[in-house]
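Sharing a structure below in structure tokens format, with a few things to ask.
Complex shown without one protein chain; remaining protein chains in place.
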């Protein structure tokens, strides 16, 4: 059974652009909010990782835009953990509006580094926690 | 009795800056979210105003920053309507963290215009609705 | 000979995040600045397209992050037009810092629509202009 977490948000006026729709860069910020909620939901706060000396650094992103979101829309970001290794992991996202229409989908891949920005590995306990919530 | 609306939000990683705290420009966006919720709470959606041909244009803002917010903080924006005229109105805001600490306070003043960006007046029904929710 | 346009920018403090580096969503905004400069450089202002009733809507993006940018870095976005059809086109980007180090590369694909957000075609004169600046 897929382990997904839904994150709700209301579209902010500041997130729109002169086309009258949400500017495409904001979906990366919503994805980030989605994976932050995902981790928190499963008892792993990313803020704690940073206190342990670990960063999750974005290595690549792919986004497909299908339909626009508008100011004041109630949007849901559905997040799943698609891959987990000790040195990197990948999340997948779907963004829907209040009618359930799929607006945007995408993936982000993350490398684990230390605060020195050099590659690092997740400690066993975090890695094992991630494995339990893989999609 | 003061009419206030509380809006909750979780601080996004993208809202932080290299000082490790929320960048000061984001509070204007949170204020906007606060007044948007305030109007919606009292049955006045700003999206409807724009459909009626009205814009609320920001004329001035004042913000006082007292303490920082951090990634993943649970923040509350408390919004009140401080003044209401047919041609302009003013909101006041207080932002607190999950410990109830006052982080930021501020005001924004808004002019009513048409889509031609020329000064306009609120129609009587909207103006009267605003009067009923004045602080 | 490849037709590229270089766009310079200085990294803004607001573009950094708590990791002390530029937040990854900003590169989409820099890409947009890059293609805006590209079009302007070759005599096609996107603002004019919108006045003609055309939108270029982002359909998908791919970004690969290789190295971070920091506050106050002098960054160059090198933009090329990778594909041009009457109904869509694709740009490619490389972002380098003042040492010439490749930080980020990516592509964006754009659909042509009318202001009604329905698919449309570029008029012949615009399409022919695009063809002359294909990479």
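Every chain is named by a letter (A, B and C) in the order it is written, and numbering of its residues begins at 1.
To be clear about the criterion, a contact is a pair of C-beta atoms (placed from the backbone, for glycine too) under 8 Å apart; a residue touches a chain by one contact, two chains touch by 3 or more.
Source: prediction; values computed, not measured.
Peer 1: Which of A:16, A:37, A:80 or A:108 touches the chain that is not shown?
Peer 2: Of these options, the touching residue for the absent chain is A:16.
Peer 1: Could you pull out which residues of chain C are in touch with the chain that's been left out?
Peer 2: Its contact residues with the unshown chain are 10, 12-14, 28-29, 32-33, 36-37, 40, 45-47, 70-72.
Peer 1: Mind listing the chain A residues that contact the chain we can't see here?
Peer 2: 13-14, 16-18, 20-21, 23, 25, 71
Peer 1: If the missing chain were put back, which residues of chain B would it touch?
Peer 2: Counting only chain B, the missing chain is touched by 18-19, 24-26, 28-29, 32, 50, 55, 57-65, 68, 117.
Methods note: only the chains that are shown with their structure count from here on.
Peer 1: Taking each chain's centre as the mean of its CA atoms, which one is most distant from chain B?
Peer 2: The most remote chain is C.
Peer 1: Take the average of all CA coordinates in chain A, do the same for chain B, and state the distance between these two points in whole angstrom.
Peer 2: 27
Peer 1: For chain B versus chain C, what separation do you get between their C-alpha means, in angstrom?
Peer 2: One centre to the other, that is 33 Å.
Peer 1: Indicate the whole-number Å distance between the mean C-alpha point of chain A and the mean C-alpha point of chain C.
Peer 2: Each chain's C-alpha centroid was found; their separation is 24 Å.
Peer 1: When you check chain C against every other chain, which residues touch at least two of them?
Peer 2: Where chain C meets two or more other chains at a single residue, that happens at 18, 25.
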